[in-house]
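Before anything else, here's the structure in question.
Of the protein chains in this complex, one is absent; all others appear in place.
For reference, chains read A, B, C and D in written order, and residue numbers begin at 1 within each chain.
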Amino acid sequence: MIVIQDVHKHFGGFRAVDGASLEIAEGSITGLIGPNGAGKTTLFNVIAGVLQPTSGRVFMAGEDITGLPPHDLFHKGLLRTFQIAHEFSSMSCRENLMMVPGGQSGETLWNTWFGQKRIADEERALRAKADEVLEFLTIEHLSDQKAGEISGGQKKLLELGRTMMVDARIVFLDEVGAGVNRTLLNTIGDAIIRLNQERGYTFVVIEHDMDFIGRLCDPVICMAEGKVLAQGTLDEIKANEHVIEAYLGTGLKNKDKVGA
Amino acid sequence: MNETVKNTLLFAVVGGLILLTGVMQSWNAALLILNMGLVSAVMAIGVNLQWGFAGLFNIGVMGFVALGGLAAVLVSMPPTPEAWSAGGGGIILGLLLGAGTVIAAVVLHKRMRPGPGRALALLAVVVIGFFVFRAVLDPSVDAVEKVDPAITGYLGGLGLPVILSWPIGGLLAAGAAWLIGKTALGLRSDYLAIATLGIAEIIIAVLKNEDWLSRGVKNVVGIPRPLPFEIDLQNDPAFVERAAGFGLDPVTASTLYVKLGYAALFLIVLVVLMWMAQKALHSPWGRMMRAIRDNEVAAEAMGKDVTRRHLQVFVLGSAICGIAGAMMTTMDGQLTPGTYQPLRFTFLVWVMVIVGGSGNNFGAVLGAMLIWFLWVQVEPMGIFLLEVLTSGMSDGGLKSHLLESAAHMRLFTMGLVLILVLRFSPRGLIPEK
Amino acid sequence: EDVKLGILLGFTGPLESITPDMAAAVNLAIGEVNDSGVFLDGASTVSSINADTGCVDASLAVASAERLITSDKVNGIVGGMCSGETTASLQNVALPNGMVMISPSATSPGLTAIEDNGLFFRTSPSDARQGQVMADILNDRGIKEVAVTYTNNDYGKGLADSFQSAFEQSGGTVTINAAHEDGKADYSAEVGALASAGGEVLVVAGYVDQGGAGIVNGSLDTGAFETFMFPDGMVSDALEQNFGDLVEGSFGQHPGNDSDGGAKFKAAGEAAGFAPTNAFAPESYDAAALILLAMQAAGSTDPQVYKDKVMEVANAPGETILPGELAKALQILKDGGDVDFVGASAVELIEPGESAGNYREIEFKDGAMTTVGYR
Amino acid sequence: MSGNPYQDDRGNKDRSIANPKGGGTAEGARRKGKAVTAPGGPFLIGDAMTGGYGKGPDILHDCTIAVDQGEIAVIVGPNGAGKSTAMKAVFGMLNVRQGHVRLDGEDITALSPQDRVAKGMGFVPQTSNIFTSMTVQENLEMGAFIRTDDFSDTMAQVFDLFPILREKRNQAAGELSGGQRQQVAVGRALMTRPKVLMLDEPTAGVSPIVMDELFDRIIEVARTGIPILMVEQNARQALEIADKGYVLVQGTNAYSGTGKDLLADPEVRKSFLGG
């Protein structure tokens, strides 16, 4: 699905991504872990077109997508969510979803003046679809609420919902779990699995929560210092010495109680 | 109070102010305020489109308005055949060469790999292109400007009806906006404000100094009018008779007639633009713009081409300012490049939009009418006020100093109105919903 | 009857600094007329109403003119100030309403040819004339090569152009004819270019309290030029005060003749507490006086009637009238006599209603501005 | 568009006019009240606090959190429950409409945040908790801003606690890795020699290895006798080391007890610790 060939991304002299090569299989949920500063987000941004790689190529389904801007990638079915939810805060949750599909005829100025009938039809269909997605996410009661006014976790759900408004092929999730309550995280995890199974979305997930990774991801890729350190099932990764040394660690040293 | 009632009331108040001017001062003065108010309203719609809908901070409004004015000259003035034969060809060729140089540089920049080689090649193209451009252009410009400099000294226009210049002014402004937007919106950080501020100054500099184009500071006067001259009306017995039917003397009737004519023309433009802006706002396009405004990064990730949309809005808004500029020049009957001052044509329009209500087209129109009214009327009101205040004082230095300062009250008042509105109704008089 | 004069000048904008003195000069003339007690029926008084043109704001000028004419119902207008704005209010307001405008300061040659139905006059000469005078002065001094800088508006440009063509026709060389913008932060670049081009004298066709001063300053500072030629926009007390000692041997000209009108006006103005030698203050006085004298001559305050008398009172034949003598003039006119108003700036109106252009040639000697002759 | 009309920037991103960097949200910086003695009670307590941001709705409802000398108290709860809000309320960064904050026998509800720092409170916020453009050393110096005495020994202590910081002390803090930044943040708070330390999710977005390291350090700090009030999403690990735990839901105390109690409570486990 996605092939990354020897991608480098340098900031000044600093090599944030330093020759990463990896493949993401179609239909998988791939986990991406690694210590802070390993270059995960940077690699993500390179794939998603936010950053230009210093060198290297990115392919999607055989096509070279290196350096395409995010909106082009969106139309190719490559979607992403953000570590900090990026909702459209002044718009209702429904509108947040309705704005997603590309190529709406109402987005052309000309049509807003002279093609109103067509717009009305399209809007009706979009609305139905948005309501369906809200229901799937169990937040249909929020559909008319402003997205700025819903809780953090609900925003993350909404964010996931946006990827469901179109036929995505691959979705990149950046730290869905960071700062999200574990119970809600489980709900999100369920949604991801359902999307993967029912709609065949491919997922790439950056996460620091090993439980979450364990529940969802089959291949897990561990990065360190801009390179791919290890790749395999979670158990393989957990057993990998390099990974333990660089990332997982061996647990608390001072587990004994304080103060007493 | 219900919102519609409140808004209607606000419009009624501004209308009332203008009517009051008619009763207290004269109907001509009132209509003149109305007409310039309408032109300002068009400008305000343009700025509102950029700032209110898309958060683009354009402080180069003046430049686009001036380009609209230029269009009025280029479209409606008669051509100067001697000037064309003296150097028209050379100028066209020179301009083409100049454009060619820029295009060559851009192509080179795109095609070649980054490195010292590209830098050298770019430099060579630009330098050589510049000197060739100057070598071709300069002699022709001199030749054109030598043609009867006191009366013409420029290439003249196309001699078409002046109304045509309104859409063409829009196009001209749109073209310039496209160039600016391509550069400034393409910068990795946003620097639109300073870019527009600077380019507006450059546009004015061109208008002032390129005599072959616009007669420069010598001004173009006597631009053809879409409406009859008052004098002709006064000499037209049929008109005089009809005026008498209304109980008006020919002078008043003719001046009112012409002003009403302009008011009607401007109103048509304003209504059409309002309709278009409102339709766009309440459609998926408007939703997309709101999404982009709320969160550019997310909108980009959701497949919306933010830069292109910003460019689109920027170009449209500037085009509207260009139309307004052409309308204004048409009404003035002359192009005076020295007129274009940022305080008056950029900052004042901003005050209109902010006071009226950014993001709300009706707000922008209301703000334009109100602020223009104040701009014109604060001075007489200030004089009146100061006269009342100083009536007890003996005639002395202070009194005359105060009275002399009345004209500066205008700036002061504009600032005060802006600050008061931002304080107590920060979203403007008619806020965005 | 209460006669009203509109003062339609740029109280704000780039020339705002000289406007108050111009308005004061108008009011000086009005005061004289009021004190005379013989104006029209003898019981009429004149009052003035200020209105701002912004100098460069055509729309504002038009709105102000409209207000003066249709709301305040003035009987005549002194104004406008800058040529562009003057054209706008003339064509859009004064002409349709049949109002007389006498501009003290719009000097653009373009205004000569404008269609005005005999309603528009100016007490300042067209720049075309001054350009010729300047060329003559230079030739008489044997100067063959000059650099020219002008304020970038219709006044400066028009003057510089007419001067250049007149000077070149008489065999002189203009090494550079470069504009400067008023009110800009810095003039080093302009001075650098002028210095590089060189020339015996620098002609500064600008305003003394504007870019003109900046250019002179810069030239003196760098030693680029030591001798200057100052056209009318530069010649004033401010010039003498600020640069008197520094521009020894520089020369120039401004409207004036060998009558002692200028001196009288200066004294009267100083007594009235304004700066009478500021640019265009004398012309403003004359503009107001002409309107009032024409009214007296016509015995009417209707512009359509008195417009035909303006040229008459301004020119010979008749008794010469200097500043301070308006009462005398009114009396003469009342008695059916004829006057030749000379005023503060030696107005002599030629067709189509503009000052013929008598110039006083000045030179800086020992730090003071001295008259060396008249042209 | 936000609820506050003054915060309406219409998505403007223009760098030539507006500086996007480092703007604050804290209210109450200009509060000018005085502390009142109010003896008794725990060392630090936010007592029955009700309040919200600006003119917005209440986010906290009668919420109480407290920590006593020598204790670690941990607050857990779903996102948006108001944990960070409660911390800010205790620190005076928003206006509490009801309730009181008491520290060491004094009612400090009326004090501004900067005055509370002077009273001995230290706070490490959840995000942007270091001065990125300043060096590590300057960050620590800013931590000691209110101190007029010689603070070099405290700085030495902080460097002993976080040795990596000594190495990097002349480096701009913005160039450090996530875990190192958190150490700087805690170090900065320690520089005031606080009588009580408040931490808002110190381990968010930090890799497990750094998280363990940080927890270790926090325990070490607690051992020096400084009471610690902490919000954590890594609830299990946090509750394990906590003397006291609070579960906040929608701005109210849903459960409280010792860390062990909460960990053992099946209801809490199910609803908040993910089973």
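Here are some notes:
Operating definition for what follows: a contact is a pair of C-beta atoms (placed from the backbone, for glycine too) under 8 Å apart; a residue touches a chain by one contact, two chains touch by 3 or more.
Basically, contacts and distances are computed from a predicted model.
The subunit not displayed here is recorded in UniProt as "Amino acid/amide ABC transporter membrane protein 1, HAAT family", chosen from "Amino acid/amide ABC transporter membrane protein 1, HAAT family", "ABC-type oligopeptide transport system ATPase subunit", "Nitrogen regulatory protein PII" or "Molybdopterin synthase catalytic subunit".
The shown chains contacted by the absent chain are B, C, D, with contact judged over the whole complex.
Of the candidate positions B:24, B:128, B:187 or B:297, contact with the unshown chain belongs to B:187.
When the omitted chain is restored, the residue from C:198, C:244 or C:352 that touches it is C:198.
The residue from C:67, C:122, C:180 or C:309 that touches the chain not shown here is C:180. Summary of contacts with the chain left out: across B:197, B:289, B:306 or B:430, the touching residue is B:197.
Seen from subunit C, the chain kept out of the figure touches residues 12, 14, 16-17, 20, 152, 176, 178-181, 183-193, 195-198, 209-210, 213-214, 217-218, 221-224, 238, 241-242. Touch with the hidden chain on the side of subunit B covers residues 57, 130, 183-184, 187-189, 191, 193-195, 197-199, 201-202, 205, 208-209, 343, 347, 350-351, 354, 401, 404-405, 408-419, 422-423, 426.
Where subunit D meets the omitted chain, the residues involved are 4, 6-10, 12, 14-27, 29-30, 54, 91, 93, 112-114, 117-118, 122-123, 125, 128-134, 138, 141-143, 145-146, 188-189, 192.
In this text, only the chains that are shown with their structure count from here on.
Considering the contact criterion stated above, the chains in touch with subunit A and with subunit C alike are B.
Counting C-beta pairs in contact, the chain pair with the highest total is B-C. The central chain of the assembly on a C-alpha centroid basis is B.
Among the other chains, C has the CA centre that is most remote from the centre of subunit D.
Inter-chain centre distance (subunit A to subunit D, centres taken as mean C-alpha positions): 29 Å.
Distance from the subunit C centre to the subunit D centre is 73 Å, each centre being the mean of its Cα atoms.
With each centre defined as the average position of its C-alpha atoms, the distance from subunit B to subunit D rounds to 52 Å.
Taken residue by residue, subunit B touches two or more other chains at 293-295, whereas all remaining positions touch fewer.
Along subunit D, residues 1 each make contact with two or more other chains. Taken pair by pair, the chains that touch are A-B, A-D, B-C, B-D. The touching residues of subunit A, counted against subunit B in their complex, run 48, 69-71, 74-75, 79-80, 82, 86-91, 95-96, 98-100, 102, 104-109, 111-113, 116, 119, 122-123, 162, 166. Residues of subunit C that touch subunit B in their complex: 11-14, 16, 20, 50-52, 54, 56-60, 62-64, 66-67, 69-72, 82-85, 87-88, 91-92, 95-98, 108-110, 113-114, 117, 128, 152-154, 156-158, 161-162, 179, 273. Every residue of subunit B that touches subunit C in the complex is listed here, in rising order: 24-29, 32-33, 36, 149-151, 208-209, 216-219, 221-222, 229-231, 234, 251-252, 254-255, 258, 328, 331-334, 336, 338-341, 344, 375-376, 379-380, 383, 397, 404, 406-408, 410-411.
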